[in-house]
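Take a look at subunit A:
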Amino acid sequence: MDYTFQFGEATRHLPYLLGGAWLSLQIGFLAFWGGAIIGLLGALGKEWGGPVVRGLVNAYVVFFTNTPGLVQIFFLVYALPEVGILLPPYWAVLIGLILNSGAYLTEIQRAGFTSVRRTELEAAETLGMSLMQSVRYVVIPHIAKVLFAPLSNFYIWIVLGTSMAAIFGVEELTGRAINISSSNFRTIEVFIITAAIYIAITVVASLILALIGRHGFRVKAKIF
Partner candidate 1 sequence: MLERLISEAPRFFNYYNTVFLLQAMGNTLLMTVIGCGVGFILGFIIVYLRRSEGLAWLPVRMVLIAYVETFRRIPFLVILFIVLFGVQGIGIQVSLFGVAMISIAIIATAFISEIIRAGFDSIHQTQWDTASAMNFNRLQTLWYVVLPQSWKVILPPAFAFMVMFIKDTALASQLGVVELTFAGKILANRGISAILVYGTILALYFALSYPLTRLGAWMEKRFASPGNH
Partner candidate 2 sequence: MPHLEITDLSAAYEADAKVLKDVNMTVDKGEIVSLIGPSGSGKSTLLRVLMGLLRPVGGQVVLDGDAIDYTSKSSLRHVRDRCAIVFQQYNLFQNMNVMRNVSIAPIKIKGWDKKTVEAEAADLLAKVGLADKHKAYPDELSGGQQQRVAIARALALKPEVLLLDEVTSALDPELVNEVLDAIRVLASEGMTMIIVSHEMAFVREVSSKVVMMDEGTVVEAGPPAQIFDAPKTRRAQEFVSKILRH
């Protein structure tokens, strides 16, 4: 092994990479919340919808959780133009990630719904709470507490997943690393720094989520 690491050249690009990381976080944020809204509707539909709605939600979830997000986005980018729909790469990636995370978040949020036990609602009723009050004071805090950890984990997962945007020319963190490496011989150093930035931003995100969880939802989250 005669390769010697030289990070000097690669660290010159740090500000450029950090700019990419900011875009990664933005895409991750949008993909998560877009998916969370779809997931909420999906979970509601699966719990309380009629047979048709439930069938549709099921088909959506089963399809999107059993096929790769990357190929889903390939389909959006290369197949949709054949029927006259042209999506810019950024939007194709974002829509693909949102549809993908929506499927997973449907399952996660439904698990939260089913964790509310009838006895808790009965207890709220015996305390004289109205339906709205029991939803406000019993159901939502309970679901938030149950869902916080899986949602936090999923958030980290989706931030890492945004790296596939690079394949479609989006200049987020991985995309910028690829850009640098095509004009620079210190490829491996660039990708090691990129990996370190991913570690840093997900650790910070985990810490922030743990703090929110502890103070907002009384969840004793394990950060590591």
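In this section, a contact is a pair of C-beta atoms (placed from the backbone, for glycine too) under 8 Å apart; a residue touches a chain by one contact, two chains touch by 3 or more; residues count from 1.
Regarding candidate selection, all candidates are chains of the complex that A comes from, given by their letters.
In this text, all values refer to a predicted model and were calculated from it rather than measured experimentally.
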Options 1 or 2: the chain contacting subunit A in this complex: 1
Contact footprint of candidate 1 on subunit A as seen in their complex: 1-3, 62-63, 65-72, 74-75, 78-79, 81-83, 156, 160-161, 163-164, 166-167, 174, 177-178, 181, 187-188, 191-192, 194-195, 198-199, 202-203, 224
